[in-house]
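Take a look at subunit A:
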Amino acid sequence: MSSALLSILPEVVLTVTGVLIMLIDPFFAPTASKKALGWLAVLGTLGAAGATLLQLRSHQILVTFSGSIQMDTFSVFFHLLIASIVLLTLLVSLDYFKPGVTSHSGEYFALVLFGSVGMMLMTCSVELLMVFIGLEISSISTYILAGYRKGQATASESSLKYFLLGSFATAFFLYGIALAFGATGTTSLTGIASGLSITAFPTMAFLALAMMLVGLGFKVSAAPFHVWTPDVYQGAPAPVVGLMSTAPKAAVFAVLLRITATTYSSELLHARWVLLIGIIAVLSMTIGNLGALLQKDAKRMLAYSSIAHAGYLMVAYTALPADSIAAAAFYTAGYAAMNVGAFAVISQLGGYDEPLRTIDDYRGLAQKHPVLAAALAFFLLSLVGIPFTGGFFGKFYVFNAAIGAGHVWLAVLGLLNSGVACFYYLRLLTALYSRQLGEEGGEFEGSSPAAVIAIAGAVLATLLLGVLPGKVLGLAQRGATVQVSRNR
Partner candidate 1 sequence: MVPISYYLVLAAILFSLGIAAYLVKRNVITIFISIELMLNAVNLTFIAFAHQWNKLNGQIFVFFVMVVAAAEAAVGLAIIIALFRSRQTLNVDQVNLLKG
Partner candidate 2 sequence: MHLSDFQLFVLITIIKIAVVLVITLTAVAYTVLLERKVIGRIQNRWGPSRVGPFGLLQPLADGIKLFLKEDLMPMSVERPLFVAAPVIALACALVSVAVVPFGATFKIQGVDIFQVSNVNIGLLVILGITSIGVYGIALSGWSSNNKYSLMGSLRASSQVISYELALGLSLVGVVLRAGSLNLRDIVNSQIGHGFLSWNFFGGLQFVGFFIYIMAAYAETNRAPFDLPEAESELVAGYHTEYSSMKFAMFFMAEYANMLTVSCVATLLFFGGASSPFEGWLPAFGPAWLQAVLPIFWFVAKVFAFLFLYIWVRATLPRFRYDQLMSFGWKFLLPLAMANILATSLIMALRS
């Protein structure tokens, strides 16, 4: 296999599957059950994951396509992560659409696959042009997915808000790239990394980084660029929220890590960058958690929680180079496992119409669906950061890295924040295990086997990341060394 093909093999597999789905789709009646296509998508994702493992096995750093793609442990880590998230999302959404009522369910699977191609490309690109295109593919497909339940009045609103703010962010990101190009004369990240230390335009270079941070901050819903998050998560279908709160964010965080790595060559720039990120991290944590405290809607609350988690994650960026990359990568994985799981359970409990809205609606669900409730409780505990869960180990690792770099204040603020956070997670948790029943019972259609597999997978992943994180951690750390050694 040629190295060029190997370096983008997962993307190719996904693209081919997506195209195949689109080709087969017309043979179904418009409102027929498209479950078969869903399984095809699952197969494709498994294939992509397999391709990623193949990449991992080759144990090398490949720079292909004239330096625009770099296949290394770092990219493989995020590829695997994204593939897993997409896999879980697909499994959850297999029975999500009501056959006979909802149309376009075949396109859904294709969109998810294409979106993940974009996300994967972001993580392995070292050329900002490629990053930009990947970002747009992933963004556009998530804009569409957010508004997928056209029957709901809130769907298009969610989609619109996501779209308007996302495009706004894109403009900033682009401006940042333009300025970086102006300061260094190249749009390749490796070129920028070497150019930043010798540029004649230091202010412009910093402004470029700041602008890119603004753009990417929007995409990962870091405060103060978070305003879209609650609305979008509230209106979008639950499986999609599970996807878009994790996979695109993981990809953007990967990009942000690569951008952070470019600053290593310049002491001053790195210090400023860390300060900037630290401020954003603190803001995100605080605003996210305080915002979540005030919410009544469960999905909205989780939206604010995801803002807070973006904040925790950004704490990692302030650490020493190798630590920061490994910690952020690991946190992304832990966060993905629990968040996808939580939304998978929510989508199972609510079904397509999602009658369960407020936290009070969830009261007493543990009596009706003990297993699902237990799974949700577990994910919530992981989100709180209770040990032996992926959420805890991620947080632990991140703050460990931050303290290792001497940012004790960040760790104190962050962990105090996570203390506050447990308040609202527990509200949902205690509601689940409450003795009274919620008023909005919601007709429960019976959970689909595929979704149960997905939820079990998420539980297992969350648990493993908390108890035996060694393997994933090792991968993240190897990825980190690659980044640091290349950019020093």
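Note that in this section a contact is a pair of C-beta atoms (placed from the backbone, for glycine too) under 8 Å apart; a residue touches a chain by one contact, two chains touch by 3 or more; residues count from 1.
Selection rule, in plain terms: all candidates are chains of the complex that A comes from, given by their letters.
Note that the structure is a prediction, hence the values are computed from the model and not measured.
Comparing candidates 1 or 2 against subunit A, the one that touches it in this complex is 1. Of all the residues in subunit A, the ones that touch candidate 1 in their complex are 129, 132-133, 136, 140, 143-144, 147, 150, 153-161, 163-164, 167-168, 170-171, 174-175, 177-179, 181-182, 185-187, 230-231, 234-235, 294-297, 300.
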